[in-house]
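This part shows chain A:
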Amino acid sequence: MEKNHNISDLQLHTGVEVVRCYQCGKCSAGCVLASEMNFPPSYLMRLLQTGTKENYDKILLSNSIWLCLNCENCLGRCPMEIDIPKLMDYLRTQSVKENKLHPDSKPILAFHRSFLDSIKYTGRLYEVGLVAAFKFRTFRLAQDMAIAPVMYLKGKLHIFPEKFNDRKRMKRIFAQTIENTKTDNP
Partner candidate 1 sequence: MSSSTEFEPKIIAFVCNWCTYAGADLTGTSRLKYATNVKIVRFPCTGRIDFLLLLKSFAQGADGVIVSGCHPNDCHYTSGNFHARRRWIAFRTVLDLMGVDIRRIQYSWVSAAEGSKWADLVNNTVADIRALGPYAEYQKVAEYLEKEGFDEEA
Partner candidate 2 sequence: MKIGYYPGCSLTGSSREYNESVVALAKALEIELVEIKDWNCCGATAAHVMNEELSLSLPARIMAIAEEQGLTEVVVPCAACYNRLKMTQHELEDDGKRGRVAEILKMPYHGSLKIINVLQMLETYGAENIKARVISPFAHKVACYYGCLLVRPHSILQFDRVEDPQSMDSLIRVIGGNSMDWAFKTECCGAGFSVSRTDLVAKLSGNILKDASDRGAEALIVACPMCQSNLDMRRGAINKTLAQPIDIPVIYITQAIGLALGIGANELGLKRHFVNVEL
């Protein structure tokens, strides 16, 4: 099995030292979605510790990184204070970058992209626009059909986006960050 530089890159970007994990499993024991994951957090840490490309790719291709909700229960209880949520952020970025995506990532990524599109153009979240865009991206046309009308009736949905003035700066922020091909982003 070939060794790679992924682990040192990971440490450089996140400050997480995978070698510190001593496999007590407290993270997996308390993770609300561990049972849904291909690899629960402690197992994922062990895969990283092997340092092989094969295991690293296994992680990128897994659903674990996409199912992590960043609830930070693992970090809060970790005796070694290993920042697993931060590590998950990084691994997700890498998974997109290398285009090694688990099918579970699709709706999640679609949601995030729709969300960001919404604030890029309107400065604030425009929920009707977001849901429409998400449905368009995932073809989940029927989802939430029962909720939306009630939301509307309860005054929870605005048909038009909120007024936001500084659109120019908002465009600039997006152009300089997520749309800037020179920086690391999906």
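Here, a residue touches a chain if its C-beta (ideal position, glycine included) is under 8 Å from a C-beta of that chain, and two chains touch if they have at least 3 such contacts; residues count from 1.
The candidates were selected such that all candidates are chains of the complex that A comes from, given by their letters.
Only a predicted model underlies this, so the values are computations on that prediction, with no experimental measurement involved.
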{"item": "Options 1 or 2: the chain contacting chain A in this complex", "value": "2"}
{"item": "Sites on chain A touched by candidate 2 in the complex", "value": "32-33, 36, 67, 69-73, 75-76, 89, 92-93, 104, 107-108, 110-113, 115-116, 119, 123-125, 127, 130-131, 134, 143-144, 146-147, 150-151, 154-158, 162, 164-166, 169-170, 172-174, 176-178, 183-186"}
